[in-house]
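Excluded from the complex is one protein chain; the other protein chains are retained at their positions.
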Amino acid sequence: MFLRNVWYVAAWAQDLPSEGMLARKFLNERVILYRDTKGAVHALRDQCPHRAAPLSVGRREGDSIRCMYHGLLFDGAGKCIEVPGVERIPPNLDVQAFPVREQDNIIWIWMGDPALSLKEGPVRLEATSSPDKWFYEPGYLHYNQASYQLIMDNLLDFSHLGFVHENTISGGTASSEVRAQIERFETGVKISRKYYDPLGVPPAFKPLAKFTGPADRWQIYDWRVPGNLLIMESGNARAGVGALEGNIPEDAIRFSSVQALTPETETSTHYFFMQAHDDAERKEEFNDILVRGVKTAFLEDRAMIEAQQRVLIEEPDAPMNAIPADAALNQGRWILKRLLEAENKVSAVA
Amino acid sequence: MFLRNVWYVAAWAQDLPSEGMLARKFLNERVILYRDTKGAVHALRDQCPHRAAPLSVGRREGDSIRCMYHGLLFDGAGKCIEVPGVERIPPNLDVQAFPVREQDNIIWIWMGDPALSLKEGPVRLEATSSPDKWFYEPGYLHYNQASYQLIMDNLLDFSHLGFVHENTISGGTASSEVRAQIERFETGVKISRKYYDPLGVPPAFKPLAKFTGPADRWQIYDWRVPGNLLIMESGNARAGVGALEGNIPEDAIRFSSVQALTPETETSTHYFFMQAHDDAERKEEFNDILVRGVKTAFLEDRAMIEAQQRVLIEEPDAPMNAIPADAALNQGRWILKRLLEAENKVSAVA
Partner (left out) sequence: MFLRNVWYVAAWAQDLPSEGMLARKFLNERVILYRDTKGAVHALRDQCPHRAAPLSVGRREGDSIRCMYHGLLFDGAGKCIEVPGVERIPPNLDVQAFPVREQDNIIWIWMGDPALSLKEGPVRLEATSSPDKWFYEPGYLHYNQASYQLIMDNLLDFSHLGFVHENTISGGTASSEVRAQIERFETGVKISRKYYDPLGVPPAFKPLAKFTGPADRWQIYDWRVPGNLLIMESGNARAGVGALEGNIPEDAIRFSSVQALTPETETSTHYFFMQAHDDAERKEEFNDILVRGVKTAFLEDRAMIEAQQRVLIEEPDAPMNAIPADAALNQGRWILKRLLEAENKVSAVA
């Protein structure tokens, strides 16, 4: 089950070239994304209404897409504008178009009722759209075998950090014992963790650090259930100078990051991520260290979550017995359940 | 659904060696083909009646096939003629034999009621059996993921030529706009296309051409639904000398070709093809150019049809909205449907 009437991340803007197409599946539907000659983005169902050939084996021609089986031509709104050898275009040959927006260096897609997409645009993201303040390289991982819900569980759970990421973004198992503050909102969860870490800056971020020794660390964390978006402010400062009370010293490291999960199928997921830093001088170098460091950690998650998914595919009703650290993920699941029910109730009425 | 009471192409005669066996699946059934010591062809179900081991991992011994699990020996009619260590052969150990014919350099098989196979032999094919007139090299492609019906659609549709085969057997998209003449018969469709092509002989056939410049081109096309057989006369002549009215000049290129689709499973297909030319002097050279050129074009079809099949496996009831160029394929599908219904009605009565 997927929420449909929400904006999902379809691609990083830079991953959609000016020529060609990008074929991806979202919420079990095949989609092609392309830019017209003015750079505007279009999203069409990747299936010709004539004989069901995928348009992704077709080609872009100017502002349009041509199916290369029998030559039907479609404009960016999905309208069939040419059938070779035919004066008058027969009925029912338009292809479904999906609402898209390009905003904050992200291409967003709406897989639900197009009319509802007009109400509100995608959430604004400072981290991806403040080129003078935040520096980053966008990242992408494909989960071949994991439902977005299992990855969402993972992102709402800090207790795995010390185990799964012992040698990357967590420095040791101590951080798994820190209790997080959790606030629940209508459509999301806010999690805050502030703690003293005797092991200091974790391995993946060490190359960026301007201090050594123990650290005060914080992670302020907004999880938005619609669109599966994580927006996080985090940082590491020299311990004992009051960073956790707001006196953040000059030599602290600060991050602003965004992660997004877009379901591909029930058991596969697109995972978009970025982690921005604010060091203008060493911009490129730090971009590179961060995108690789974070990706290494997310590959650790992926190995664990896909192993978990394999068990659940064999035993879909495997028992899940709670521990206190599940508080946030349980809140997230509860909100998701409520939103799914609401959406399906509305469409049942409509 | 398959038509069963028809002759299908099982193999090119030359592909069945005098020793050994050829294991293929037809209409979802495992079959082995082999020649006895006199060269006569036999077809047996590829499954031992004792413990279901495939005979194809067995071996030919003289005129017989031995299952190499427990040593049962079967003659060419499927009769069990030896059980090691046993005087009297127990009952029910014969293996099913299928009617086969070797004719016109093709091995034909009958997967339906054997009694009905006696009524009429396979259709005679001039192109494959006139060694002094037509020269060719036989070709074969396996469709790993396409029902025979999708390939039949493709063969009954000329409008894809300009798009799928732009750089091989069609010279440009113009040919996709030519209207074909279609005649429907009891069990088949005849399609004729005659047209002026300003681009001349298409790329795949250029090495055989004795003229340059624009061409008059023709394709006369018999599609026989039983057995999924295509028999085609085609050619290219210097434009403007009246070839399309019957005055075919000396330097024209003429082809006579046969294509056959034999279902392997519901979504995989054996595709046999040949395209003969009539230039005795350059026989071998042209054979080689043609079999490779045609195969290249058919690989273009296969890539498109398998992409289409992948969509249809995910969405079996995908809408198919007609364009005028679908006329012949719609006729073909209609005839097939009628024949399938007739065959199933008869077997329901019987």
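To keep things simple, chains are lettered A and B as they appear, and every chain counts its residues starting from 1.
Assume a residue touches a chain if its C-beta (ideal position, glycine included) is under 8 Å from a C-beta of that chain, and two chains touch if they have at least 3 such contacts.
Keep in mind that this is a model prediction, so the values were computed, not measured.
Engineer: Just to verify: which one of A:Val123, A:Leu141, A:Ala209 or A:Met304 makes contact with the chain not shown?
Structural biologist: Residue touching the chain left out of view: A:Met304.
Engineer: Tell me which of B:Val57, B:Ala77, B:Ala280 or B:Ala303 is the one touching the absent chain.
Structural biologist: Checking each option in B:Val57, B:Ala77, B:Ala280 or B:Ala303, the one touching the absent chain turns out to be B:Val57.
Engineer: Could you tell me which of B:Gly39, B:Pro84 or B:Pro316 touches the chain that is not displayed?
Structural biologist: B:Pro84
Engineer: To test your reading of the contact rule: which positions on chain A touch the chain that is missing from view?
Structural biologist: The missing chain touches chain A at positions 153, 157, 159-160, 162-164, 173, 176-179, 303-304, 307-308, 310-312, 314-315, 318-325.
Engineer: In the full complex, which bits of chain B touch the chain not displayed? Write them out.
Structural biologist: Residues 30, 47, 49-54, 57, 66-72, 83-86, 90-93 of chain B touch the chain absent from view.
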